[in-house]
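With one protein chain held back, the other chains of the complex are shown just where they sit.
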Amino acid sequence: MSNLAALKKDMEACSRCSLCKWVPMAQLKSWRFAKMCPSVDRFNFHIYSGGGKMIAANSVLEGRSELNDAVADIVYNCQLCGACQVACQAYRDEIDLADVLLELRAKCVEEAYVVAEHLAMLDSMKKEDNTLGMKKQDRGDWAEGLDIPNVNTQEVQVLFHAGCQFSYDEELRDTARAWVTLLKNAGTDLGIAGKEEACCGGRAFEIGYQGEMKNFAEDMAGRVKASGAKLLLTPCSDCYYTFKYLYPKNGLDLCIPVLHTTEYTDQLIKKGRLQPKKSVPMRVTYHDPCHLGRRGEIYKGGWTGDDKLERPVRFKQTGSLGIFEPPRDIIRSVPGVDFVEMERIREWSWCCGAGGGVYEAFPEFAEWTAADRLQEAKDTGAEALVTACPWCERLFKDTLEQTGDDLKVLDVMDLLTLSLGGK
Amino acid sequence: MKQLSSEVYKELEGVLGPENVSQEPAVLDGYSWQPIFNITSEKWRPRPAAVVLPQTTEEVSEIVKLCNKHKVKFKPHSTGWAAWGSPSEEGELQIDLRRMNRIVELDEKNKFAVVEPYVCCGQLQAEAIKKGLTCHIIGAGPNTSALASATSGWGYGGTGTSTGYSGRNVLGVEWVLPNGDVLKLGSPGSDAGWFSGEGPGPGLRGIMRGFSGAHGSMGVFTKCAVKLFPYYGPKEPKVEGVLLDARAEVPKTEKLFYLMAPSYEKFADVCYKIGNAEVANWVCRGTMAAAIGLLVPRAAKTIYTSPAIRALLKSFQHQGNVLLSSESEREVAYQEKVLRKIVRETGCIVVDTSKLPNYGFFWWVFAVRSIPTALTFREGGDFLTSYGSPVEYDNAILQARDATEYKQKFIDEGVFFDDTSDIGWGGIYEGTANWGHCEMAAMFKRSDGRADDRSRYLEESAKSTEENALGLGLSNLPPGAWKIYGPKLYNYHLWQASLKKAFDPNSVGDEEFYVPSIDEIEEPQEA
Partner (left out) sequence: MGKKDELATIVGKERVLTDQAILEGFQSDSSLVSGEAPECVVQPRSLEDVQWLVRLANEKGWPLLPCSSSDGPRFGGDTVPKVAGAVIVDLSQMNSILRVDKRNKVAMVEPGVTFGELIREVDKEGLRVEMPMMPKKEKSVLASLLEREPTTAPKYNWDACDPMCCLELILGTGDMFRTGNAAGPGTLEEQWAAGQAQKVAMGPAQTDMGRIMQGAQGTMGIATWATIKLELKPELRKGFFVAADRPEGLMDFTYKLLWRKLPDVCLLLNNVDLAAIYGADPAGLPPWVLVYSISGLEHLPEERLRYLEEDVAEIAEAFQVEPMQYVAGLSADRLVDIITKPSGETYWKLGPTGGCQDLFFLTTLDQTPGFVEVLEAEAEAQGFSRDKLGTYIQPIRHGTGCHLEFNLMVDPRLPEEVEQVGALFESAAQKCMDKGGFFSRPYGSLADRVYEKCPDTVSALKKVKGILDPQGIMNPGKLCFS
């Protein structure tokens, strides 16, 4: 059952200031890159904005309008990137915008307003434990030949969870291979689950099938326990967000610390266990993935109360505790790199366009969003856009194929690889 | 729910394309949700029959002509923040100007910009700063439309002493009149660029707005040239953080002071002198208690319960901010010397905040980008404003006193949150002119059911401004206020109503925040 009604006060608190559409005003640097919400920027009617969707939810709850195909279309044409939440919570304490958007998805599913592509994704998750329509038995192929311990047969200190995209994307899996190789060579006792690894389930939650995530979470918890690992590492930002935020928010505890590979690798570099030595003379810029950045902020549970106006501000999910510096520090540690920032970064980053089931269901909108980001990257004069999420990377690469631009898209690991003597 | 006829709907689609027209109820509710300046117990306003998203002046003109043809009332808005942006009745057409969002021109030398409705002040300032310029940003914040406040709203802003008042910063204007004709005010009307808004001959800006604008009741403004002002800060400001965590690097030539006076009168005195001395870029009343309420509202609730702390805060009641700013260190040094001299001579004190940690926060968030206003919602989710007429600053300070005493009664009755009944803000405008304003904000929770009491506050405070000659301000201009004030002020409402009839013969411009056509006003027309 969706908890949409429980969030009615949040919806009613909206003053319609439209700040959810803009880069936080303190950070606005230009006319061109002032917008932060792809949905309203693309479709323009107020209802597409974060605040607008809250109004839609309230309207449905009050019986002023009905949930129907048109409204569902508005709800689903949203990457759930969390930009609106950042902008809103800069000012407001009692509005959990992101929660409303997630519950709105659940409500749509509850009332059978679903998207065919999402259904297909869910089917794939249920049957094959991945979001991509691939075969479960092929999941471990990405690590072939790497001699990485399999946690199904031995215990390890660190469980490396590749995630669906890195597991199956033939172009991107080299990055995952590079991660585990790098970490193994740095002395990390890590293992993988191979074909037994399953989807984190976060995507199911995001597309409105909240209950489905629980199954994947329980499966994940079991695997973690069985592995004996003391640390869960993942190179996938979506999984990271699922483990750090969605699971605990829904009372699911993996009982293990979780780090993104950039966090861990950054620590290795700072401790001297990794030393990028080869110069990579390249101008690069960094794209903050939503799910690693503002949405990757740890879930701030622990407050129980009725009136969010009484909730201490330390419980607000402002996104400020997301992972922003470690990927940047890694980039800065690579000799020869000329690192320039885009305007929309950190908590106020512009979404790549892939999240929330958008790339699957509305590829044109996803690519439109990505194109805007790529333009922003090009405007810095960068030769390469570096990021830390395979979903961002996939969409950026696909979009560049359409546009024919020669901007490179690299994972942070790919940049490290170049500096460690690889290609 | 009132709908448009399918004929009219199809015609709108024909002009704009189906993707830019909607009559979906949930979409429409995105426009009828309007809590601000909606002094009722409801946040919903009447639902429009349809919403349209034009992109060009020609499209706007066609839509308005269609409205005339089919006798459909319309209401346009830019960012649409506040009740005056939405229709007053069901069945109207909402015109959302979001797709008209270009900065058409930014003339660095001549210090003006031509903007479309959906350019927010933050965007305009961000571009202007690169060229050593800034724009006036109203107190409501940089998320507001520069065009809307210049053509249709009010225009108070904290930096008024150096950036004026929106309604007086207007140069050329492009205006789709309520009958669909396009009128260009000033130089653009003669194909002479955008730098001038008056003439040829009489200044038609006089029918566009006065102290306040028509709030969307007299057609649609599609372009506006606004003055820009010198900005002496860094052209590429280094700012970290989102808002409350913001930190900025501040050059030595930007110096922000807190100014504290021992009395209302002395506060006025010191501001007059600072204005006359031509040393400051920002002179604005704003108190410690207000800052606490904005920045830490939960703590404020506790803080205000302490009588000792209240007394302490009240002793800083006559407080404001002064920003000195220049390209030249020599100039700022002189400005500071004069400021300190004036302050000494008037028995006030100043604190040089540039020595304080986190100085950059106040400089950037308050002084430059005028961000904080939306924080007023933190306390209870709603706020209103009152008093605040444009007057000589002595009279503005009288309003501050009147408002402080008056609001306290309503705080005691539980109608507003306790904020020590502090005067919100207001300073001096236009350099040496020393006219200014002081407005009183009040925070509340709408669900408390005290909407009638809040209306009473506005009515009674408006009456007080009338009885004590405190000007025609923010309390005096809610819908229908013209019925009370028009007959007392030379029947301004009848002149406006005649203009309404002349320019909107079919009465299709929603008149709620203006006046109806003269034909609809039943009263003698003698002065």
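Order of writing sets the chain letters: A and B. Residues in each chain are counted from 1.
The rule is short, and it goes like this: contacts are C-beta pairs under 8 Å (C-beta built on N, C-alpha and C of every residue); 3 or more make two chains touch, one makes a residue touch a chain.
The structure presented is a predicted model; accordingly, all values stated were derived computationally and were not measured.
Undergrad: Which of the displayed chains are touched by the chain that has been omitted?
TA: B
Undergrad: Decide which residue listed in B:235, B:337 or B:483 touches the omitted chain of the complex.
TA: Of these options, the touching residue for the absent chain is B:337.
Undergrad: Have a look at B:171, B:220, B:348 or B:474 and name the one touching the chain we're not showing.
TA: B:171
Undergrad: Decide which residue listed in B:472, B:508 or B:521 touches the omitted chain of the complex.
TA: In the full complex, the listed residue that touches the missing chain is B:472.
Undergrad: Check the options B:1, B:356 or B:489 and report the residue that touches the missing chain.
TA: Considering all chains, including the one not shown, the answer is B:489.
Undergrad: Could I get the residues of subunit B that touch the absent chain, sorted low to high?
TA: 107, 109-112, 132, 164-165, 167-169, 171, 177, 181-187, 189-193, 195-207, 209-214, 227, 229-230, 272-273, 276-278, 326-328, 330-331, 333-334, 337-338, 341-342, 389-392, 394-395, 397-398, 430-435, 465-466, 468-472, 477, 482, 485-486, 488-493, 495-496, 498-499, 502-503, 514-515, 527
The rule is simple: only the chains that are shown with their structure count from here on.
Undergrad: Counting in whole Å, what is the centre-to-centre distance of subunit A and subunit B, each centre being its mean C-alpha position?
TA: 38
Undergrad: Considering only the defined contacts, which subunit B positions touch subunit A in the complex?
TA: Of all residues in subunit B, those touching subunit A are 20, 22, 24-27, 29-31, 33-36, 43-44, 47, 51, 53, 79-81, 96, 98-99, 103, 119-120, 122-124, 126-127, 141-143, 239, 241-246, 297-298, 364-365, 369, 371, 374-375, 377-382, 447.
Undergrad: How about subunit A: which of its residues touch subunit B in the complex?
TA: Interface residues on subunit A, with respect to subunit B: 12-19, 22, 24-31, 34, 44-47, 52, 55-56, 58-60, 64-66, 70-71, 74, 86, 90-94, 309-310, 312-313, 318, 320, 347-348.
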